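Note that one protein chain is taken out, while the other chains of the complex remain in position.
Entry: chain A
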Amino acid sequence: MDLLLVEDDADYADTLRSELTALDHRVVVAPTGPAALVEVERDRFDAVILDRMLPHLDGASVVRRLRDNGHRLPVLMLSALGQSDQKIDGLESGADDYVVKPTPAAELDARIKALVRARAWTDDGAETLRAGDITISPGQFRAWRDGRPLDLAKLEFKLLTELARHAGSFLTRAMLLERVWGYDFEPATNIVDAQVRMLRRKLTADGADDPIVTKRGIGYMLRG
């Protein structure tokens, strides 16, 4: 993917660029907000990774300018500190996601892919989701595999829905904690793994193959 990285810390920008390049992205670095606004006009990007703390023009203002200029491309905001008020502020300015530095490149990669994919579909919250032979009706709170109804607990249903929404992309533990559990903290106990194990058991109860792919150190993906 073509990414614009807006980061004033040259060392951190270098590291992140090489790591993201290793993950098959093309990365352009802009050291300031105004430079970023120029780059966006000159080139086409799939997403922007934007540091919140920039000299002169801060990240939130950059997002506002981008939106004012009619750019709808996904913006992932990076922040040095995970204070909740800053996070709310960042999202209110028009950013699509918000993560605390230092974020592993793999986490950024997963989040950007999810954001770009999310742009592809319209979500009215009640439409039926399909991933392989799995069908989910979020409005009815019901799910089927190969036409056979699945008996899922509330969290299992939410987890399956979130995975199905992003079928074909990996979702990290942090992303799932935010979206399924609604937690802004990462518990020491791995509740995501445990919940996935429970869900997997129910999905494969009648000997069907496992539709959930695990990627070590990254997260989970539902096959599309």
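Rule of thumb we're sticking to: a residue touches a chain if its C-beta (ideal position, glycine included) is under 8 Å from a C-beta of that chain, and two chains touch if they have at least 3 such contacts; residues count from 1.
Following the convention adopted for this analysis, contacts and distances are computed from a predicted model.
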{"item": "Name under which UniProt lists the unshown chain, selected from \"Carbon-monoxide dehydrogenase large subunit\", \"histidine kinase\", \"Peptide/nickel transport system permease protein\" or \"Cobalt ECF transporter T component CbiQ\"", "value": "\"histidine kinase\""}
{"item": "Option from A:V63, A:A105 or A:L203 whose C-beta touches the chain left out", "value": "A:A105"}
{"item": "Listed residues A:S93, A:T161 or A:Q195, member touching the removed chain", "value": "A:Q195"}
{"item": "Contact partner of the left-out chain, one of A:D43, A:D146 or A:E186", "value": "A:E186"}
{"item": "Where the unshown chain meets chain A, residue by residue", "value": "12, 15, 19, 22, 80-85, 88, 101-106, 153-155, 181, 183-189, 191, 194-195, 197-198, 216-218"}
